[in-house]
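Left out: one protein chain. Kept in place: all the others.
This part shows chain A:
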Amino acid sequence: MEAIKLTTPLTKEQSKKLKAGDQVLISGVIYTGRDAAHKKMIEAMERGEELPFDVKDTIIYYVGPCPAKPGQVIGSAGPTTSGRMDAYAPALIAKGLKGMIGKGLRTPEVISAMQEHSAIYFAAIGGAGALMARTIKESEVIAYEELGTEAVRRLVVEDFPAIVVIDSEGNNLYEQGKEAYRKK
């Protein structure tokens, strides 16, 4: 399988072309956030404040990296379980967020928001944080520093490996893949 090269920002035109099962290599700027940061971002939106970054056409990576060793850009940085962000994701998707990278199932609410706004859910390989850290070329904390590993970071990635799990039409590789290999 040839991987598709993607460069951020992820526009609607690009996202609509991606299909569940596609392997991709992502390059460009992406942002990080886990539950604590999501909670703060949603609270900021509710108060009518600006978000730490403009979410339009961006990708958020659900990750809480290890501290960087001297000489490293970032420590090991694999995906965390996306389900914990499900309560917050639809509001960000409605604001223009086009991609999420994580692992594990999403709720029907997230999937229907994705369909409505042509967003993509990518899976990164859980437990391959050392491999993925190598594709991260720059890392900078841009908000909520007090959250430590859970702070919002701006990352510059090069050929970050991911797989399209849920596409903008709602096709879901978690379901399709399991169905294809299940022994009845």
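To be clear about the criterion, a residue touches a chain if its C-beta (ideal position, glycine included) is under 8 Å from a C-beta of that chain, and two chains touch if they have at least 3 such contacts; residues count from 1.
The rule is simple: contacts and distances are computed from a predicted model.
A chain of the complex is left out here; the name its UniProt entry carries, from "Electron transfer flavoprotein subunit beta", "Xanthine dehydrogenase YagR molybdenum-binding subunit", "Phenylacetate-CoA oxygenase subunit PaaC" or "Fumarate hydratase", is "Fumarate hydratase".
Touch with the chain that is not drawn comes from one residue among A:M41, A:A77, A:I93 or A:V157, which is A:A77. By the touch definition given at the top, chain A reaches the unshown chain through residues 1, 21, 23, 63-69, 72, 75-78, 80-81, 83, 103-105, 123, 125-134, 148-149, 161, 163, 165, 173-174, 176-183.
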